[in-house]
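One protein chain omitted, others in place.
Which chain is which? They are A, B and C, in the order written, and residues in each are numbered from 1.
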């Protein structure tokens, strides 16, 4: 009994399910009520669960996250929507100094079961601040967990798992995928655990690591490489903090080569950490340095050239070639 | 004609010199006026330059940086003091979305000659939020430049150079060093350029990379290693964004081994980027993976155990040993 | 009555005169929908000239026709840009429909030496500053993030992060104080800053911090809030349960609510507030009470959250219609005038349509040059690497 859904639909269904399962789950954010969010991820929820559980917030991100902290301390499980990646920064202080540290500060007495949903990444032709990839900053912050979904089915399950987690989870949603591809959801299936990575295409010559929006690019790159006789293994990281290194290390030990691909700036992006860890753990297996493909170390450009800025099929393939030719 | 000064004194002298040289230089922040800042770095400046140039700000970091943006647009060169590292986050949005992007957004028409001084790092027995090392987050942000001084003489010169720069500079000051060691300042000397790293101790067996507060630890480690017959080259990075990779790569190509040491959390810290770059550039020279020693991936602990959290001589030496034994 | 007395400020000396615990139903009562008795108005929705004890001004015929022309052309820019978005030439457009009077009234109150910090919707103010409307399209077309020199026009780049610019405005005003161009009494010299923001923005920490800094330093800045009743789908009541202009009172500077659909009143109040700032009397909060007649942006669907009846009722308060009625009724403009203006608007429209498509495309390699004033070696290297990569396609052809 499966349904064909988009990522937006999967997230919407996941939220709905979580709200049905636990009356303590609240949804908060700008325009999440009647409008259903600018991406319609919360569509219909206020109508069905009421204004007390689906809360339109004043236009202030620090206020949204800060009040969510209070609600969490009171026993609620707030799911906060940040309207766009570039607008999470006014809430940055609350996230890194309060959300991330409350459990630690209280020696585990106060839990912080909060999900901060962030539509992230580019490719939608938007104006400035609407296409950012802030994940590395959150992953660098102990006390937060950070995950990124890449497809409708994961969206459905991972969001529920994040909400069920007693730790704060920054939940990254690749906005260009919201309404892009459909997939079959079997609601009776048992999902994999939240903080695990997944081999989404097996291969033997090189390991390609991606998450969120770049998983699709990585899959296409692997297909293209296959036509040239190169067998690329693709891993959808899914979890960015903690990292699930086992499948990554297993893979690289087999392939000897790794390329990491993300939209965030390369400098100090997730690729840096993955490169460092892979090199530490697989030093003698590596036939080439871990290569990184990502957004350039410039601010996000005007949208007419965003596809030049973002890692695309060609740039990933170029890195694959450079690694294989190393 | 040299004077013996502490880092605090060097910074104070550097600020004073910059203010004398250019009437557009302003100092802003909490308690920078009569009090001279909680660390006395701005001591005496308000008395000599007046309240218009040394501005006590309301208690609001976003307001301080945001008004500094306006002052910079009006042609001033604000030097903003953030009282402690952990209090920079309320200003994070203004820093990453405005300060960092103004030049880019305006295609170079609007300059942003601002210095954001942050006393950073631990080791002073302080309460929560007073011992953070936020550098990786700023270095990940294109449009910002990030430097860290490690000694009184650099403090004097680097601060003046940062103020003279037409780009925004996040200026990190190792607070535990403020009043620690003295050095001879020759005000008639010609300083090295700001965005350069420096070999502070030559060596042949291993390259040890440090900045800010860990330079001292690194030097002590190199000395200790020398007694065991191991020749460790120490580089004071000084600049974190941009990185000055040439001396680093030169060194690692000679030594074949590198250890990076910082107080920031290891996960996605500067060490990750250095490891990734070194491995990319020196793959065939490396005899061991780049190892990282840093703060653990936990929030900063209560101060009675901060020295366990921070990389110390022993942990650096352990990494040096592990690298050499690899 | 001196200039500064025009603005209601807090009564600082006692609780006297302050009311007691507000009855919210009352607060949200009729005053919220018609602007309430405190609304400063000089021209009614019917186009009748009314007078105000403190903010009255004499307007010349030329001035009145000028306002009218500004509003008509501004609306034309807006209509054309909206159409260009529908035709795929712009990625998105933020309409100002209905807010023409607020923007022209504020924009025309400015002097050359003043400085504006806009949001993303200040097309009318940009017009008053002499910025070619074509330049406004770049951001929305996605060819740049803004393409005018803020210093040249005294008009900052559009700011998208809600409220951030109010702090920049305050800092800039502090700079003017330090430059000695405030309160000198020299009309050519004295300057002020105007910070634009929306009703939604009033909830941001930054905006409230701007109030604090401006009050603390008595900075020459006018906080000009276009209360268009909506922040995307959220009504003003979510942000404030009392009239917004009263926010200022709690920070210790005056606030006033003006009919933002009345260009005369908006002009009168804004110029008084600006003059107050230029004279060194500090900040003022101006709430321009108006309505967002269109969608939030071209990607928004307001039918999901508001009643068309509300929109209809605001149509009766159209800022252009009321000035047109006044001009006609008083014989201040004849048919030829209106015809000529129609032609001018049509020409402007054509220029925009053609010019938009001709806007130069950005080039990715250029973006590397704009990150820093002093380019870094590592970024230059990244650029060179990418340039070489791009060249390799020209020689070898693409993978894809």
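Some notes on this structure:
Operating definition for what follows: a contact is a pair of C-beta atoms (placed from the backbone, for glycine too) under 8 Å apart; a residue touches a chain by one contact, two chains touch by 3 or more.
The shown structure was predicted, so the numbers you read here are calculated from the model rather than taken from an experiment.
By the touch rule given at the top, the unshown chain touches A, B, C in the complete complex. The hidden chain makes contact, of the residues A:14, A:143, A:174 or A:271, with A:143.
Among C:208, C:227 or C:297, only C:208 touches the chain that is left out of the view.
The hidden chain makes contact, of the residues A:14, A:29 or A:66, with A:66. Although one chain is hidden here, its contacts on subunit A can still be listed: residues 26, 52, 57-58, 60, 62-63, 65-76, 90, 93-94, 97-98, 103-111, 113, 142-143, 145, 165-167, 195, 242-245. In the full complex, subunit B touches the omitted chain through residues 30-31, 33-36, 38, 56-60, 62-63, 86-87, 89-90, 125-130, 224, 296-299, 301-306, 308-309, 313-315, 317-318.
In the full complex, subunit C contacts the hidden chain through residues 4-15, 17-22, 24, 26-27, 31, 36-38, 203-206, 208-209, 212, 215-216, 218, 237-243, 246-254, 281.
Just so we're on the same page, only the chains that are shown with their structure count from here on.
Chain centres here are Cα averages; for subunit A and subunit B they lie 31 Å apart. Computed from the mean C-alpha positions, the centre of subunit B lies at a distance of 40 Å from the centre of subunit C. Annotation for subunit A: residues touching 2 or more other chains are 62, 86, 89-90, 128-129, 296-299. In subunit C, the residues touching two or more other chains are 144-145, 161, 205-206, 367, 370-371, 378-379.
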